[in-house]
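What follows is a single structure, and I will ask about it in a moment.
Removed from the display is one protein chain of the complex; every other protein chain stays in position.
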Amino acid sequence: MSAVEKLRARCRELLEKGETDIVLGYRAGRRNGTAVPAFITAAADCDRLILDESCHHNLAAYLPGLRHKGRVTIIAAGPTSRSVVVLLKESQFDRERLRIIGVNDPARDPASPVSGAVLCDEYLGDRAGTTAPADDTALAAFEAKSPAERRQYLAAELGRCIRCYACRQVCPNCYCPTCFVDASRPQWVGRTVDESDSLMFHLMRAMHMAGRCVECGACARACPMDINLMLINRKVGAIVRDRFGHVPGMSLDDPLPLTTFNTEDKQEFIK
Amino acid sequence: MNTPGRPPLGNPYLPLPVRLERVTVENDARDLKTFELTFSDPGLREKFTFVPGQFSFLGLAGVGEAPFGIASAPHEANLAFTLKKAGHVTTALHELSPGMELGLRGPYGNPYPLHTARGRNIVIVSGGFSFTTLRSVIVHLMRPDRRGDYGRITVVYGARSPGELLYKDELRAWEALPDIDLTLCVDRADGDWPATEGLVPNVLREVAPSAKNAVALVCGPPVMLRFTHPVLEELGFSPDDVYLSLENRMKCGIGKCGRCNIGEVYVCKDGPVFSYRRLRELPGEN
C-alpha cells in the first residue's frame, strides 16, 4: 500500500468508527498539480485525499474556524504541526478534540526547515527529522545594508502590497476576531495602498508574529504580488531566537516567550 | 412631486456645503441628535428637491460620510436629519455645534409612494430612531393644503422607553389633533409619558387599523420588521400596499460601490423603500 492509500484507509477507518467527525486534509484541484484543502465528513469521500508536492497549504489555518464543528483529524506535516502547537498553546483549539496524523512534508518547501511533524497522535510512514530553522544568507545580506537601503528595500517590496490580506488570512496565527487594520474606532491604519499604510500593516503584523511565527512560508506563497514577506518573518524569528532562545511551535512545553516574564530576559533597552 | 429628487450637481461625489443651524438632543441617552441644516449657497435650497423617504449623505472632511434618511418635510425651510451616535462618522458629527459647516450629498433613493397613495388612508408603523423619514411623511401629509389629499392617518410608533421617543414636542402636538390617530408604545413605561406598554407589532394588532383603502409605511429595526409583516397580513394588508424602508451600509448612494445589494437590487438606488411584495422576492439577506 502506498503512503496515500494508507492515509485514505486510516481516515476512512476513523470516520467509520466514529472516532472523528471531520478529516482536514488535501484533495486534488481541478488544474493539474494543484491541491485544495479538503473537509471530509463521509468515509466514502476519503478516496479523494491526496498527499503530494502540491499539498503546501498550512492546514492549521482552518482550525480556529472548526472550533465548534466536532472532533477534527488533521493531516500535519512539519509546518502545519508547528502551527498546531502554537494554536494549542494559545488555547485556540481543544487538544482533546484534535487528532493529528503526522506526515513528512510532501511539499518539501525550502522555506520550511522542518519536514516531519513535531506533534502527532500517529505517524504515517517513517518520521523525518525535525530541525530548527537556521539563520539564512538572504537575511544576512539584508542586514548588511545601511538603514537607508533597508528602508528603501522594504518600501519597494511592501509598496507592491494591494491590501488583499491573503497573507493574514492564510496565517494560522492570525485569528484575532478584529484585526488591528480593520478596527475603525479608532482607525489605527489607513485602508489604502499608500506606502505608509502598507508599511504599517506589515510591520505591525510582523511584530504581532514575534515568538509565534513558525516560518511556514504560507503568507509569501499566498501573496499575489510576490512580496518577500519571509524576509521580515525570518528577521523577527532570528531576534526571538537570539533574545529568548525560543523557536516557536517546536514543543508544547516551552513557555511562550512574549507572554512569560523571566528575570533573565535581556533588558538592555531600558536605559 | 411624483418624481424623486436628484442631486443638483453633476459630480455625484462632491458634497454641497451646508451650515448647521440647530442641534436638538432627542433622547435621555443623548446619543440621538437632530441636526437642522441650511445650504451655505442659499440658491441651492430651491434646487434641492426631495420626496419623503429619500436620503442624503452627511460628511465631514477628514472623517468621512454616511447616509441618513431626511427627517424634514420638503416644504420646511431647513433640512433635518436625526443621527444616532454609532460609528466614527456619527461620533464626529455629534461633536459639531451650530454655525459649523459640513458636506451633504443627495438626495438619493426612491421615496415612499405618496403620489399613488392619494385619496387613501395612511398607516405608519415605526420603531426606534428610524422614525425619521416617517416624520417627514407625517409633516408632509399634515400640511393644511395637502391634508385633504389623504384619508385617515394612523401612526403606531414605539421605542424602548419614553425618553427614547423622537420629536417629543411634535408627538404631543399630534396627540392633541383630531385628524391624526397616534399611538405611542414603549417597552417600559415610566411616569411622565402616557405611552402604552408593549412591542410595536402587538400594539399594532390592538390598534388594528383597517386595511381597506389603506397603505402601510413601515420603518424600523430588522426584528421589528420581521414581526410586523404578519400582523399587517392578519389585518388584511396586501403585500402591494405595505412599504418598508431598509438600511444597508453604503458608500456611494448611486449603485456603484457594490455593498448595499440584497440579491440583484441595490438599497441605495432601487430602494431604500420597497413594497413588501418586492422584498419577499429578494433573498433574506438583510
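Letters A and B name the chains as they come in the text, with residue numbers starting at 1 for each one.
Throughout what follows, contacts are C-beta pairs under 8 Å (C-beta built on N, C-alpha and C of every residue); 3 or more make two chains touch, one makes a residue touch a chain.
The definition used in the following text is that contacts and distances are computed from a predicted model.
Going by its UniProt record, the hidden chain of the complex is named "4Fe-4S ferredoxin" among "Iron complex transport system permease protein", "NADH-ubiquinone oxidoreductase subunit 4L", "D-inositol 3-phosphate glycosyltransferase" or "4Fe-4S ferredoxin". For the chain that is not shown, the touched chains among those present are A, B, taking the whole complex. Of the options B:P42, B:G62 or B:P178, the residue whose C-beta touches the omitted chain is B:G62. From the set B:S40, B:T116 or B:N213, the residue in touch with the chain omitted from the display is B:S40, counting the whole complex. Listed by residue number, the positions of subunit B touching the unshown chain are 10-18, 40, 60-66, 86-87, 89-90, 101-103, 222, 247-249, 251-252, 254-264, 269, 283-286. Contact residues of subunit A toward the unshown chain are 29-32, 34-39, 54, 57, 61, 156, 160, 162-166, 168-170, 182, 184, 190-194, 218, 221-222, 224-226.
Criterion: only the chains that are shown with their structure count from here on.
Centre-to-centre, using mean CA coordinates, subunit A is 49 Å away from subunit B. For subunit A in complex with subunit B, the residues that touch the partner chain are 184-187. Listed in rising order, the residues of subunit B touching subunit A in the complex are 87-88, 91.
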